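Note that this complex is displayed minus one protein chain, with the remaining chains in position.
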Amino acid sequence: MADPFKPRAPFAPWDRRQLPGLFDVEETARRVGHYKWAEMKLFEALGGWVATVPELDVKMRLGTHCYHHAWHAELWHKRLPELREMNPDRLTVPPNDAMVRFVEAMTEPEAPEQTIEKLVGVYRVFIPHFIAAYTFHRNNTSEITDAPTIRSLNFALQDEVADWTDGEMLIQSLLDTPEEVQRAAAHQARLETLMLEAGGIAGPGTIGGME
Amino acid sequence: MRKFFPVEELARDQRFEQITMRQAQADPRTVLNAESRNKTNRLTPDRADASDRARGLMHGIFVGEIQALEGAGRTCWDFETGTEAPFALKLDMARQAWDEARHVEISVKLSDWMGTEIGQFAENTVLFEAACSNDPVLRLAGVNRALEGLAIDVFTTMKEFGDLAGDPFLEFCEDWMLADEVTHVKMGSDWLRRITENDAERRKKALEFQQVVDKLFSFGGTRSDSKESPIGLARRFRELAGFTDTEVEDIAEMSLKALEERKAFAAAALAGDTTADPA
Partner (left out) sequence: MTVTVTPEEFRFVHFDAAQTARIADDVARLTGIDRPVQVEIDETTPLSRVRIDLGDTIVLHVESGAFEDTKRPRHQSETATAASLARCLLKARDRLEGGFGEAPTDDDLTLQQAAAWDTYCAGRMARLGLTVNQQRFRYNFRNRFGFTDQVDTRFERVWAADALTWGELQSLTSGESMVVDAP
C-alpha cells in the first residue's frame, strides 16, 4: 500500500467537478420553491384522476406515479430550509399566473372518455418540462456547492424519465384512430402554448436563454 | 376536475358490475332456512367450497383495493394543502395510493393464479363511500382506521387460509399486504390524534364516524368473532396497528350486532319491503 501520510491531491485526477455555477443560494431557493409547487400540483392531479379513468392499467400507474411526485415535492420541501428559506410555504408558489392557468387547463379533463387528454397533459407536456428544468438545473449549478440539490435532482430525474416512458407507452396504446391522434395533438398544443407563456416549470429562464 | 367525486361515477371498464351495500344485503336467501345450514361460514380449506369461496373473497379484496386506491388519491386532490389538510398528510395519502396500486397489482396476479376473472363478481362500492367525507379527519377515521382495519382482518383470514392449504403465493402475498395495512392504520391513528389534538369535538365526531363505518364494514356480520362470519377479527394485528383493547372489544361487539341486524334486514326484504329489492 502507498504511504498513507504522503500528500495527495484533494480532487483525484478523475474528479472533474467544477466550482462555478449559474445559480446563487437565492435563485436556487426560488427555483426549488417552484419545483415543489409544480410537483404538488402534479401529484394531486394524478391522485384525483385515479377514480375517473376506467382503464385498470392506467388507474394503477397513476396511483404509483402519484407517490413519485409527492416524494419529489417532499425532497424540495426539505431542501428549502437548507437554502435559508425557513418558511418553505413562502416560496412554494407558481412562477407566474400563466403557470396557474396551465395547471388549471391540464387538470380540467374529468370524464371517463378523456383518458387521452389526461395522459397527454401529464406525459407529453408537464413531465417533459420537468425533465428539461431539472436537467438544465443539474447541468448548470455548482457541482460542489450545490451537491445536495444535484442529488435530489438526480433522484427526481430518474423517476421523471421512467414515468415519462410509462406514460408515453400508455398514450401510444390508447391511440387507435387518426381522430384520437388529432385529439391528443390538439390538447398537447393547447397546453404547450400555455406552458410557453409560463416560460417553463420555474418561469422564464427555466432552461436558460439561447442568446 | 371537480372536488369530491361521487361514488356512482367511479370509472370502470365494461367487465365490472357495481352494486350498493343495500343491494348486497337485501338478498332474502341469506336468511331463509339459515338454521338448517352449516353454522360455520369461516373460510377454511376443509370446506367443500373452499377454493370457490377463496376466489370470491380474493375478488372482493381486488375491488376493495381499487376503491382504497381511488380514496387515497382523492384525498390528495380534494383538499387544499395547508388550509384544509397538512402537506405531510397528503404525502402520506400519496404513499398510500402507491401501496394500494401495488395491492391491486398483487390482487390481479393472485386472482389469475386462483382462476378468477377480472369483474367476475359484483363490486360492492361501500368502501369508496366511506372515503367521500368532506372532512379529511373523518375520511382518515373511516378509511384508514375502519376500512384498513377491515383489510387487516381479511388479509389475516386469507393468509391463514393460504398457510393451511399450502398455497405458497397466497400466504406470501397476504403477509406483505398485511404489513402495509398495519402501516396505513397506524398512519390514520397518528393523524387523527395530531389534527384533533386541540379539538375534542372534532375528534369525537371522527371516532363516531369511524364507528358507523366500522359497523358498515362489518358487512352485516361478514366480519366478526362468530363462526357464522367468513372473516375473523384479527385481534393481534389490530393491536400492532394501534387499536386499544377497548376499541377491539367495541368492534367485536358491533360486528356481532351487525350480523343480527343483517338477518333482520333480509327478513324485512323477504316480507315485501320493496326498498330492499336489488332488482
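We just call them A and B in the order they show up, numbering each chain from 1.
Following the convention adopted for this analysis, contacts are C-beta pairs under 8 Å (C-beta built on N, C-alpha and C of every residue); 3 or more make two chains touch, one makes a residue touch a chain.
All values reported here derive from a predicted model rather than from experimental measurement.
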item	value
Among the chains presented, those that the missing one touches	B
Option from B:Thr75, B:Gln96 or B:Thr116 whose C-beta touches the chain left out	B:Thr116
In chain B, positions touching the absent partner	17, 19, 23-24, 27-30, 32-33, 37, 45-46, 48-52, 55-56, 112-117, 119-122, 165-168, 270, 278-279
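The rule we apply is simple: only the chains that are shown with their structure count from here on.
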item	value
Centroid distance [mean C-alpha coordinates] between chain B and chain A, Å	35
Complex contacts: residues of chain B adjacent to chain A	1-2, 5, 9-13, 66, 69-70, 72-78, 81-82, 87, 90-91, 93-95, 97-98, 100-102, 104-105, 108, 118, 128
Touch list for chain A against partner chain B, complex	40, 43-56, 59-64, 66-71, 73-74, 77, 89, 107-110, 112
